[in-house]
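I have placed the structure first, in the form of structure tokens, so that the comments after it can refer back to it.
Heads up, one of the protein chains got dropped from this complex, but the rest are sitting where they should.
Order as written gives the chain letters A and B; numbering starts at 1 within each chain.
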Amino acid sequence: MKIRVPLALTFVTALVMIAVFFTPHRLGSYVQSELSDWMAVIGGLGLVLGLISLLQRHLRKIAHRQQDWPYSFVTVASFLLMAVLGVGWGVQDESVFNWIFSNAYLPLDATMFSILAFFVASAAFRTFRARSAEAALLLTAALVVMFGRVPWGQLLFEQSPMVAEWVMSSPALGAKRAILLGVSLGGIAMSLRIILGIERSHLGGDG
Amino acid sequence: MPEHILGLSTEAIGIWIAALLTLAIYSFLYRDNPVYKFAEHLFVGISAGYGVGITYQQVVIDLIYKPLLRPAEVGALAPDYLVIVPTILGALMFLRFSRKHGWLARWPICLVMGYGAGAAIPATVQNMLEHTRYTMQPLVPFNTETQGYEWAAGISMFIMVIAVVTTLAYFYFSKEHKGALGTAGRIGIYFLMIAFGAGFGNTVMARISLLIGRFQFMFYDWWPLVVGIFHRG
Partner (left out) sequence: MIEKLLHLDRRVIFVFIALAVGVPMVGGWKFDQGSNPRTTAVHKYIEDLPDRSVVLLCFDYGPASMPELQPMALAIAQHVLSRDLRLVCMTTYPDAPLLIEDTLATVVERLEKEKGIKREDGKDYVNLGYRPGLVNVILGMSADIGAVWKTDFNDRRYGDLAVTKGVRTFKDVGLVIDLASSSTPGAWVVYAHERYKVKVACGVTAVMAQDYYPYLQTHQLVGMLNGMKGAAEYEKLVGLESDASKAMGPQSCAHFLIIALVIFGNIVYAVSRRRARRQTP
């Protein structure tokens, strides 16, 4: 019951999906459409599960007065505020929910990632060393692409965009395609392992 | 949302809040500090709460409540009772917090895994064959319009084919990398370095773009408000 039913569920669902791929019949379309809805519902509720885990962690921090617990209070308060606004008053254009999204969430998210630009610049000077032939080749390719992808590069050397484009669409493309083929083969192998019940890590503890 | 609060435009208030939060995050560049930590934790809370709000409206209401209890609002003639099944399965996932009944959470997970694995296999095989086909192109293409051989395109194609074969050779670990396989693997590494270098060049571009986005907000949206205060003063 605890192991066999879930594995059987995996096996049957996978077989249904493979069968639907080769079935041009209306029944196949109906099954595909229904299962798509089911995945959306389960996926959506799964997202909430993750958020509740996050809330639990911060509540535990507050309860046990662990390090930086006042900040967890900020997290919990802002979480509850947004959740109540979204559930109670809706998420449409003129809502307070949308206003907080545009003026708090959006700038915070964007700024968090923009910090990476500073660290890339710092790493460019302090850590990107051409210690070997391979590293030198990597850096050369990077410099060629960086040079060719901006208007200044074209002003200084007219063919630089063409050279950068060639690097990306010939040697780099070949390597990326090989990686894609390898990943595809690996994906097929892993999918088969999951379907046949050989791979059970998704079952958790005593799977 | 009202247009004005206490005589101030809500748009202006919003821009000021966004700017102050931006500066709070950037304060980390000097060193870690309480202002940054506050902004960071605020971000985590708001994004989690946002997820709940959006999921409630777009999944619970649109995919469960309306099809089941208000079918006319979704253009259906009768309630869709079948939606009860994924709702129960989704609810079972919350049982993972229970030690006694946590095993029931496996059912929806296994359903999702089976769906993904089953959908992936035929689609991936199809895609792989397409990519293999386009690797086996004429080494020197003939252009029927100009009635000439495209040598430059041919050289590029040749290099691309060598890159694919040697990179695949590098990733073949079932045999020791000696002799021809070893040589091919070494050449494959060089092509991988070129690919990673090109990727790094693009990554630098992406990161700089993110910074430019924030600077554009600060200069074009926030700074005029700051200047406006001094002019009014």
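We take it that a residue touches a chain if its C-beta (ideal position, glycine included) is under 8 Å from a C-beta of that chain, and two chains touch if they have at least 3 such contacts.
Quick caveat: nothing in here was measured; it's all calculated off a predicted structure.
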{"item": "Neighbouring shown chains of the undisplayed chain, as defined at the top", "value": "A, B"}
{"item": "Per the touch definition above, residue among B:Ile17, B:Val35, B:Ile54 or B:Leu225 touching the missing chain", "value": "B:Ile54"}
{"item": "Selected residue (touches chain absent from view) among A:Leu59, A:Ala121, A:Val163 or A:Leu185", "value": "A:Ala121"}
{"item": "Residues in chain B touching the chain absent from view", "value": "29-30, 50-51, 54-55, 58-59, 62-63, 66-67, 73-76, 115-116, 119-120, 123-124, 126-127, 130-131, 133-134, 160, 195, 198-199, 202-206, 208-216, 219"}
{"item": "Interface with the unshown chain - residue positions in chain A", "value": "21, 29-30, 32-33, 35-37, 39-40, 43-44, 46-47, 91-93, 98, 101-102, 105-107, 109-110, 112-114, 117-118, 120-122, 124-126, 128-130, 139, 142-143, 146-147, 149-155, 161, 165, 168-169, 172-173, 176-177, 180"}
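Just so it is clear, only the chains that are shown with their structure count from here on.
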{"item": "Chain A-chain B separation of Cα centroids, rounded to whole Å", "value": "5"}
{"item": "Residue ranges of chain B in contact with chain A within the complex", "value": "1, 10, 13-15, 17-19, 21-22, 25-26, 28-29, 37-60, 63-64, 82-83, 85-87, 89-91, 93-94, 96, 102-103, 105-125, 127-128, 131-132, 135, 156-157, 159-165, 167-168, 171, 188-205, 207-208, 210-211, 213-214, 217"}
{"item": "In the complex with chain B, residue positions of chain A that touch it", "value": "2, 5-7, 9-18, 21-22, 34-35, 37-49, 51-52, 54-55, 68, 71-72, 74-83, 85-87, 90-91, 94-118, 120, 124, 134-135, 137-146, 149-150, 164, 166-182, 184-185, 187-188, 190-192, 194-195, 202-204, 207"}
